[in-house]
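As you look at this complex, bear in mind that one protein chain is not there, while each of the others sits in place.
A, B and C label the chains in the order they appear, each numbered from 1.
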Amino acid sequence: MTIKASNETGRHARIRLGMVGGGQGAFIGAVHRIAARIDDQFELVAGALASDPARARTSAKELGIADDRAYGSFEEMVKAESARADCIEAVSIVTPNHMHSPVAKAFLEAGIHVICDKPLTTTVAEAEELVALVRKTGRVFVVTHNYTGYPMIRQARAMIANGELGEIRLVQAEYLQDWLTERLEASDHKQAAWRTDPARSGAGGCIGDIGTHAYNLACFVTGLELDELLAQLSTFVEGRRLDDDVQILLKWKGGAKGMLWASQVAVGNENGLTLRVHGSKGGLKWAQENPNQLWFTPYGQAKQLLTRGGAGASGEASRVTRIPSGHPEGYLEGFATIYAEAARAIRAARVGEMPGPEVVFPTVEDGLAGVKFIDAAVKSSASKGAWVRMT
Amino acid sequence: MTIKASNETGRHARIRLGMVGGGQGAFIGAVHRIAARIDDQFELVAGALASDPARARTSAKELGIADDRAYGSFEEMVKAESARADCIEAVSIVTPNHMHSPVAKAFLEAGIHVICDKPLTTTVAEAEELVALVRKTGRVFVVTHNYTGYPMIRQARAMIANGELGEIRLVQAEYLQDWLTERLEASDHKQAAWRTDPARSGAGGCIGDIGTHAYNLACFVTGLELDELLAQLSTFVEGRRLDDDVQILLKWKGGAKGMLWASQVAVGNENGLTLRVHGSKGGLKWAQENPNQLWFTPYGQAKQLLTRGGAGASGEASRVTRIPSGHPEGYLEGFATIYAEAARAIRAARVGEMPGPEVVFPTVEDGLAGVKFIDAAVKSSASKGAWVRMT
Amino acid sequence: MTIKASNETGRHARIRLGMVGGGQGAFIGAVHRIAARIDDQFELVAGALASDPARARTSAKELGIADDRAYGSFEEMVKAESARADCIEAVSIVTPNHMHSPVAKAFLEAGIHVICDKPLTTTVAEAEELVALVRKTGRVFVVTHNYTGYPMIRQARAMIANGELGEIRLVQAEYLQDWLTERLEASDHKQAAWRTDPARSGAGGCIGDIGTHAYNLACFVTGLELDELLAQLSTFVEGRRLDDDVQILLKWKGGAKGMLWASQVAVGNENGLTLRVHGSKGGLKWAQENPNQLWFTPYGQAKQLLTRGGAGASGEASRVTRIPSGHPEGYLEGFATIYAEAARAIRAARVGEMPGPEVVFPTVEDGLAGVKFIDAAVKSSASKGAWVRMT
Partner (left out) sequence: MTIKASNETGRHARIRLGMVGGGQGAFIGAVHRIAARIDDQFELVAGALASDPARARTSAKELGIADDRAYGSFEEMVKAESARADCIEAVSIVTPNHMHSPVAKAFLEAGIHVICDKPLTTTVAEAEELVALVRKTGRVFVVTHNYTGYPMIRQARAMIANGELGEIRLVQAEYLQDWLTERLEASDHKQAAWRTDPARSGAGGCIGDIGTHAYNLACFVTGLELDELLAQLSTFVEGRRLDDDVQILLKWKGGAKGMLWASQVAVGNENGLTLRVHGSKGGLKWAQENPNQLWFTPYGQAKQLLTRGGAGASGEASRVTRIPSGHPEGYLEGFATIYAEAARAIRAARVGEMPGPEVVFPTVEDGLAGVKFIDAAVKSSASKGAWVRMT
């Protein structure tokens, strides 16, 4: 019942981290910063934390970033950092979606590893360009589909890979929230404003903000690739410019079927990401709001409740478990695991190596898949009932 | 905390009941018999309990039915009963689906009230014929979509009718089982055999057996009518002749959207009928396996767990509640409520009246709606992605 | 997935049943009547349903009891029934506690089997007298500790008897309600009135009404006998004349320890009877409000959720299961199982036999144990902290 010392390699070895976005009023930037701290692998030393230069500098000061590394823009930051001997090794991009692509390109081209929030970009073309650039530069690129960091998600993935569910037949994903039940963007709610603005969010609202998470999780856990989808995107709140609910039929390669429902107007739901997988031999069920549990239901046997750190935990789950069973790990720990995996890849890159096969994180290719998923769903919905093939 | 005496009107007033189907080896017949007994409104006095005359008579003997009313066929039964002074007043039809229509017609034409299992018939034409016959004969006709008998379902319906959820946006229904995960019909499993046989079950397998229940429940609770559907029917088990999984996108009249998932191969599920409704002002969630609870989540307020018989129970729920909160009522009590409602309608008919507006049960028209739903889903799935309009 | 025909032996064989108590305004009488009907083994033909003769007759009329068997008092009933050729074979006693003993004695002495509500009597002396009388008369005597009728309770008992938990170390029982949180007996609430009145309830309030149920269940499931107890009885509501909360330390023979908490003022609880047992090899947990589930936690293995009718159900559970898994059975079905077991014993007695060893119900000896438990708890509490030895 001890926390693995491997999570605690010395601070002298901390990775120098910069951040773009995440200043005052932001949500996800602070999450990234805590996630980066939990396993003590990163040190935040530079930032361009807001689109407004003054707010960027004030935000940096609050975080204890040295004045000379508190930048007014990401362009300034790339240039200045590149010129320093102690240049940042990695940058976290936590801006609204439309900025992911230009910022990521600039840092990749400067040879800096990137940890980028999702969705990867607002267009498929931009995403493909990033994939090419990552391949060319050889830099580590991590997309923070953070839910893949939960230990019981790692366990579910391992169990399916090991054949414990048999042939997969059904993959059902949900991501339900209710915070956009009313027209929050009409008030000065910063999160709601950009997430419902096509110029900053892209062509997808709910589908991009949370639908991609659900899709990524389904792919990650099952190892399946999507063949076709048929989507019904809805905007329930009058005056809203993007979808706030999406319902999708799925056909997976190999014959599995499924549905994906994401909503930001499903009153009574907070952050209801759930995944259910049923195969010829058994089923799995996981719900994010109590992430330390995983239901495993082998056909014809008693239902089993597996717990993080408990009896039956797989090596893949234990590897990313910090504290004993019954001591709940939460959202921030799951997010931190993505940072810890990134750190392992970055440390390997320091010495010109690849991380071991046990190191797993959402890649730029996974990010591209997410953007293609948004694109296909928007197209299917616009066509009022067409199956759209993923390519 | 007393059980209403209205549930216990004297046995001298019991309704004389016959049964077609439900002999040895059947499941649902015994359920109907217990349901009919619980509130002491019926007395089973006659039956044609199996398609095989010998088995029919043995089954009747086991149930204490007098020899002269233990019939070898439903035709014989109609004829003989019609000739008796103490003729049955009502008949329960609990045969495989394909027999519902001929049996129901015969008894209706003999002036006998009908309590019929679902789905109503195997074709839309038969169902429409029954609707016309019920209108012509004026007999009581009850379809045992039994889940509408649960008190918390009555409560949910009342809350939505009262506007407590605001404008309905989302209606999500699921009915998940796993008992057909393997090819049970290849063994001598009677239930599995007829339910996967198009000749006895009709064109729908899972969609007819349980999908209609979920659809009926969604309509019953929300009061909405379906406008269009788009269905994906699957048969996962090799050699099976009907669908064992169905996934449907729904467009409701008035603008609500939804999904319906029914499966008999979703390993880990026993009888997982759940309904979630989300409106502009609140949400509801109910799950059949713990039917005494109903989640109510008014937007911007604490989540509420309403319980059968507990604080906040509506009159509509209390009316069909037998015992105090915390003393769970189950499937048989919910089913019994359908019989109790039928009894009220039949007693009213005895004296040429209609039951009061508080008496609610699934009608022959609801049965027709269910058959149209099956028909539309089968057509949509066959067309590989067409929205089919309900008429 | 069929209901066992053994539950449905013919009505010609129904047992003629009488009832004392349970008229208008009563709760438990109606429960007994439904329970007696569910499996179709009894026919209610006579009653002395209230202490007031007029109300007794009106109540009988409502239940369809023939006028000449609607008695004004239990004394009248015993006498008149004894003189009939079609005398009742069994009587259900559902009066307030203080009447259990005189009524039971009268019917036993008339050679009539008795089904008696709990607690058996209001004094140990009366209970011992009944035990002796049952032995002398050889009549069937069933005490409706109804929770022993739940299938998963039968399963728990079988698992412990089979050694699946190893040596039992801890037995924790709770029975929590909140309906006496305020001074309900000051209004004209009939249930509250007699239950808080020492003259009708005996020396125990909460301890007698529900504490005995919890104690009986713990003994039934574990097979253990209590060695000593130490009790703290409290009366929280001002003006109340009996305890409304009881907390007890338990020492079981063989070395197990435990606690029992029963309360009628634990706000937020409806009928919260729960049992937890922990042994050297595993644990069990069961809660009455969702009685179809049983948690089994073998040490060092994944937690298992066993369900009524589901995978892993024992023969002892299946024997008393009516409908398939996922179709919840509730309080009334559990109660009905006690009646079904009573019927088996009574039918055996008809032909001078004993029922098979699989027939299990709470006996008059179990009833005596419950009365001794109340007595010991009251004494311990009065002594402010003495361990009282059970004898």
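Keep in mind that, in the parts below, contacts are C-beta pairs under 8 Å (C-beta built on N, C-alpha and C of every residue); 3 or more make two chains touch, one makes a residue touch a chain.
Just so it is clear, the structure is predicted and the values come from calculations on it, not from any experiment.
Listed by label, the shown chains that the missing chain touches in the whole complex are A, B, C. Within the full complex, the residue among B:28, B:171, B:306 or B:343 touching the omitted chain is B:306. From the options A:31, A:103 or A:277, the residue with contact to the chain not on display is A:31. Even with one chain removed from view, chain B keeps its contact list with that chain: residues 296, 300-307, 310-312. Seen from chain C, the chain kept out of the figure touches residues 165, 169-170, 172, 178, 181-182, 230, 232, 234, 236, 245, 247, 249, 251, 257-259, 261, 263, 265-269, 276, 278-283, 285, 295, 297-299, 303, 384-387. Contact residues of chain A toward the unshown chain are 1-3, 5, 7-14, 24-27, 30-31, 33-34, 37-40, 61-64, 177, 179, 191, 269-272, 288-292, 307, 309-310, 322-333.
Here, only the chains that are shown with their structure count from here on.
Per the C-alpha superposition, chain A sits rotated 180 degrees relative to chain C, a value rounded to a multiple of 5. Copies chain A and chain B of the same chain sequence form an interface built mainly from equivalent positions, shared numbers / all numbers used being over half. Rounded to whole angstrom, the centroid-to-centroid distance between chain B and chain C, based on C-alpha atoms, equals 34 Å.
Centroids built from CA atoms put chain C at 55 Å from chain A.
Annotation: 44 Å between the Cα-based centres of chain A and chain B. Multi-chain contact residues of chain C (touching two or more other chains): 307, 310.
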